[in-house]
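Complex shown without one protein chain; remaining protein chains in place.
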Amino acid sequence: MFEANPYPEEVNAALSDFLLRMADTSLVLGHRLSEWCGHGPILEQDIAMSNLALDLIGQARNWYQLAAVQLGQGQSEDDLAYLRDAGQYRNVLLVELPNGDFGQTVLRQFFFDAYHYHYLKALTESGDENVANIAIKSLKEATYHLKWSSEWVIRLGDGTEESHRRMENALRELWEFTGELTTPNETDQLLTIMGLTPDLNLIRPLWEQQVQVVLAEATLEIPNRAWMQKGGKNGVHTEHLGFLLAEMQFLQRAYPNCEW
Amino acid sequence: MDTQWPLWEVFIRSKQGLDHKHVGSLHAADAQMAMENARDVYTRRREGVSIWVVESKHIHASNPDEQEAFFDPADDKAYRHPTFYEVPDSLTHI
Partner (left out) sequence: MVAHPDLQTQFDLRVAEDQRIEPKDWMPEPYRRTLVRQISQHAHSEIVGMLPEGNWITRAPSLRRKAVLLAKVQDEAGHGLYLYSAAETLGTSREQMIDDLHSGKAKYSSIFNYPTLSWADMGVIGWLVDGAAIMNQVPLCRTSYGPYARAMVRICKEESFHQRQGYEIMMTLAKGSEAQRAMAQDALNRWWWPVLMMFGPKDDESPNTALSMQWKIKRFTNDELRQKFVDATVPQAEYLGLNIPDPDLKWNETRGHYDFGPINWDEFWEVVKGNGPCNRQRLEARRKAHEEGAWVREAAAAYANKRKAKSEK
């Protein structure tokens, strides 16, 4: 499907790290959303969340396939998804957090979508045409996701007293995990210099702007806590990811080297 | 409080150039949500390029009891159809 683009070793290592992050992040969030299937608050939204999950799993597959090509070690998408342990996973922490109630799921989705949308939009200009192509395709999906999650944040924030209180709780739970979305690490720095990925420092104000507008309409206040958790991009996760992977990878681990 | 969301009827244009066609219904709290639910429920397989949603209570339907009075009078107006008229077989483009 993809042909590898040749890069100096250091750049290729960073690019592969980045591709795995994109893949892992989409997969883990898609996996979390898929946990809702059959348990949603109403049939119509059960279906909507499965659509989000399917989009994200589809994106993860594209990123894994490209990562496999750039890594050049003959791995398949499934090798990358199912045979790496938590320390090798590169997803941002936000997406591995448990679903909580529907409000928490919706808010987590919104925080992610607000970043994802602006990031993918900039990523369509990547100097690597494989990356740009996946970004173009994913952007259409992320555009709809952002619309869906923004509207739900507003509805629930400005709905009933109970829903407002639940959204405030969700904000307290999630806020400290949002900083990582737009904080560059060494991989980002190198790839941005190379013109392969956008500068996250330029994405942050766009994210903040989006979040401010939506939370204001939702009558929710942005917490004034500055401390942010990070580590996912470098493989240091919350306790939650290990359990998620144990469940997700169990068949591949229990019956190694099988076709499924 | 009534928490059952109202019922909406969904109409989809399957491709440019065709009419919107009724495909079913769903529940949604407001029009915007109805539109998105219709997208998520009824176009999972790329069934459409355009969607209409109408809250079901706004649809007025003809009464089946009046079906005969409504529709049968059109039966005996064969002169509205082209086959009513005889023209020589040898003529074309008419």
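Chains: A and B, in written order; residue numbering restarts at 1 for each.
Here is the rule we go by: contacts are C-beta pairs under 8 Å (C-beta built on N, C-alpha and C of every residue); 3 or more make two chains touch, one makes a residue touch a chain.
Quantities reported herein were computed from a predicted structural model and do not represent experimental measurements.
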item: Given A:L19, A:A53 or A:L174, the one touching the chain that is not displayed; value: A:A53
item: Chain A residues touching the omitted chain (full complex); value: 27, 31, 34-35, 37-47, 50-51, 53-54, 57-58, 60-61, 64, 77-78, 81-82, 101-103, 154-156, 158-160, 162-163, 166, 247-248, 250-252, 255, 258-260
item: Missing-partner contacts on chain B, residue numbers; value: 1-5, 7, 23-27, 29-30, 33, 41, 44-45, 61, 63-65
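As a working rule, only the chains that are shown with their structure count from here on.
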item: Geometric centre distance via CA averages, chain B-chain A, whole Å; value: 41
item: In the complex, chain A residues that touch chain B; value: 42-45, 47-48, 51, 147-148, 151, 155
item: Residues on chain B engaged by chain A in the complex (per definition of touch); value: 5, 26-29, 32-33, 36-37, 40-41, 44
